[in-house]
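Of the protein chains in this complex, all but one are displayed in their positions.
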Amino acid sequence: MGKFLVRRLVNYVVLIMLATTFAYLLAATTLSPRVNYEERSPRPTEEQVDQRLDELNLNDKTPLAERWVVWASGVAKGDFGKTVTGTPVNDEIERRVWVSLRLIIVGTVLGSVIGVAVGAYAAVKQYRLFDKASTAGAFFVLAVPAVVIALSLQVFATMFNQAVGAQVFVYNGEGTLGLEAGFWGTLWDRLKHMILPTLALALAQFAAFSRYQRNMMLDVLGSDFVRTARAKGLNRRDALLKHALRTALIPTVTYFTFTFGVMMAGTTFTEKIYNWNGMGSWVVDSIVTNDVHAVAAVSCFMAVCIMAASFLSDILYAWLDPRVRVS
Amino acid sequence: MSMSAEHAALEADPGHGGADEVRVSGRWVNVLRQMLATRRVIVGLACIVLLTAMAWIGPLFNPWEFGERDYSAFLQPPSPDHLWGTDDTGRDIFVNTMVGLQKSIVIGILVAVLSTFIAAVVGAFAGYFLGVTDRVLMWITDLALVLPSFLILAILYPALRDKGWVVFVILLAAFMWMVTSKMVRGMTISLKEREYVLAAHYMGVPAWRIIFRHIIPNMSSLLVVDATINVSAAIITETSLSYFGFGVQPPDVSLGSLIAAGSRSATTHPWLFVFCTGLLVVLVLAVNLIGDGLRDALDPQSKHRS
Partner (left out) sequence: MTGTEIQTSAAVEQRNGSAPVLEVSDLHVTFPGEGKGPDIRAVRGVGYSLRRGEILGIVGESGSGKSVSSLAAMGLLPDHARVTGSIRLHGEELLGLDDRRMSAKRGETISMIFQDPLSGLTPVYAVGDQIAEAVRVHNPAVSKAEAADRAVELLELVGIPNPAQRYRAFPHEFSGGMRQRVMIAIAIANGPDVIICDEPTTALDVTIQAQILEVLKTAQRETGAAIVMITHDLGVVAGLVDRMLVMYAGRPVEIGAVDDVYYRTRMPYTMGLLGSVPRLDDEEKAPLIPIRGNPPSLSALPSGCPFAPRCPLAIDACSEAEPELQPVGAEGHAAACVRTGEIEEHGWSAADVYPLPEASGAGSGQPPREYRETVLDVDGLVKHHPLMKGAVFKRRVGTVYAVDGISFEIAEGETLGLVGESGCGKSSTLMEILSLRTPQSGKVTVLGRESGRAGHRERFEIRRDVQVVFQDPMSSLDPRMQVFDVVAEPLRTHRHPRAGLRARVNELLTLVGLDPAHAARYPQEFSGGQRQRIGIARALALKPKLLVLDEPVSALDVSIQAGVINLLDDLKAELGLSYLFVAHDLSVVRHIADRVAVMYLGRIVEIGAADSLFSAPAHPYTQALLSAIPVPDPEKERTRSPIVLEGDLPSPASPPSGCRFRPRCPKFRTLSTAEQQACVDTEPGLNAVSQDDHGAACHYAEKRTVV
């Protein structure tokens, strides 16, 4: 099995490299850092700008291939270059990556686990109140774009805070700046800041997963092996939970890979709307500021995340389904 | 013809057999009937028809033109003069929203049709030929899946923004076909084993014709459902991009750009935010209802899903 994992990993690395390069080339040809200087006053001379851009390896007068070689050899050594303001991209990544990962991991785990549980239970209670309510809820959430979910939660939080007259919900930033409250105080502060954005992300995940899991459950509900399980004396609920759910989890794992990309986009919006300084909000800012290297770095991060999710789901798949396990 | 063949003719003719005289109607009639029997599809269709009519006919009955400013009413709440109020430059929210709705509907449908078409062709060719074709096409698909589409769109679009929203449609479609094409590929691999496909192959029908005559038409249910779901996905993506200013650009408006404009004052001047958001949710919900209902009507296996 090890050999196949390695081959798959190599394939992933190649894909990530290509995706990053593609993003770099795209950004380098369409974004123009030179514009940033033209708007300054006093307007710097062209030589000054050229010199500055050369330092940053962002000068559009240098052939693209040449710039790419410099950038790529840096990346190969683990250096993603400098931002338009001259700070190292790596430092910025270091600062932001955990902010995003925290949101992604907690949001995904929470959303998919609750989604699967609700979907499975809805299938067991088909046509009952719980099923109808969860279906209606999922339908509604699926119809609301991530942006609108995030915005609406913010609006509700504001109204709630105003009504109560206290800052129960916070929806700005990932933590209070300059807070000095010790370990537990900081943790509590962070948690409070996390609630709304995580909820915004998890809601969309939850809706998609509960729908999917319910349908998968109902698909295996009529299958022969569930009938066998009932024929041996398991009651409906046990047969569904022990035999149907366990089997219906397998396609959900594949579904996870497909939804992860959408989830990543959702993270971008959520971070931006809640003013989290993560990778997602960085990409929006860096496009506006023509920050080519930052864009490439975030692309790389997203590709790595998607590949990691895909790899994880392969492993999960093999773990759940004895048919694909290779001895 | 021999006697026994005649006897066989008697046997095979349902008229003579007398048992099974109920004439079964054609497939599409059946589907239509099932579709109409599904309440979700009816509700969804009704909403869509209503919204479409409202988007195109509504502005005709409104005294204000798109882009026209009422200098006597800035940021006014809904009133008989301005049904849904006005924004900070005195534009009528109702007209603005209707024009945005038009754009969102058009973009959604065009993107869905285009991306489903790409998905069908790529997936069917990969699945039918397998081998090198499959590896190349699926590798491209994987690559497109790995590329953060939001980011690419965001970078590319401003560069092409003068080309208008049609380019935007093509770009959106270019990043929405991958998952469907993987499903199409899987289905093609199983359809390929169907005996009518083998029969066509063994009678000498060329491969590309088999794909367009036997494979793709037999996936039409999947494709129709998927196109429907893609309509809502396209609308949602468009909204998100426009929200950050990477989508539809002024003077064009879409629901996304309106939501972006309205969200900043959602708590203080709710009419700027509520109407466009509400319409968006209703639109996407209606499309999803149709898609879900269609899946049940077209896929006999999923009939038990509600």
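We call the chains A and B, going by the order they appear; numbering starts again at 1 in every chain.
Quick note on the criterion: a contact is a pair of C-beta atoms (placed from the backbone, for glycine too) under 8 Å apart; a residue touches a chain by one contact, two chains touch by 3 or more.
Keep in mind it's a predicted model, so treat the numbers as computed, not measured.
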Residue of B:Val136, B:Val166 or B:Leu198 in touch with the missing chain, whole complex considered: B:Leu198
Would you mind spotting which of A:Arg43, A:Arg95, A:Arg128 or A:Arg236 touches the chain that isn't drawn? A:Arg236
Where the unshown chain meets subunit B, residue by residue: 1-20, 22-24, 26-27, 33-34, 37, 194-196, 198-200, 202-205, 213-214, 217-218, 220
Over the whole complex, note the residues of subunit A touching the chain we left out. 1, 4-5, 8, 223-236, 238, 243, 246-247, 250, 314, 317-318, 320-326
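As a working rule, only the chains that are shown with their structure count from here on.
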Averaging only over C-alpha atoms, locate the centres of subunit A and subunit B and give their separation in whole Å. 24
Given the complex, residues on subunit A that touch subunit B span 15-16, 18-19, 22-23, 26-27, 30-31, 126-127, 131-132, 135, 139-140, 142-148, 151-152, 155, 158-159, 214-215, 218-219, 221-222, 258, 261, 264-265, 268-269, 272, 283-284, 287, 295, 298-299, 302-303, 306-307
Partner subunit A, residues of subunit B touching it in the complex: 142-143, 145-152, 154-156, 158-159, 179, 232, 236-237, 239-240, 243-244, 246, 256, 259, 263, 266-267, 273, 277, 280-282, 284-285, 288-289, 292, 301-302, 304-306
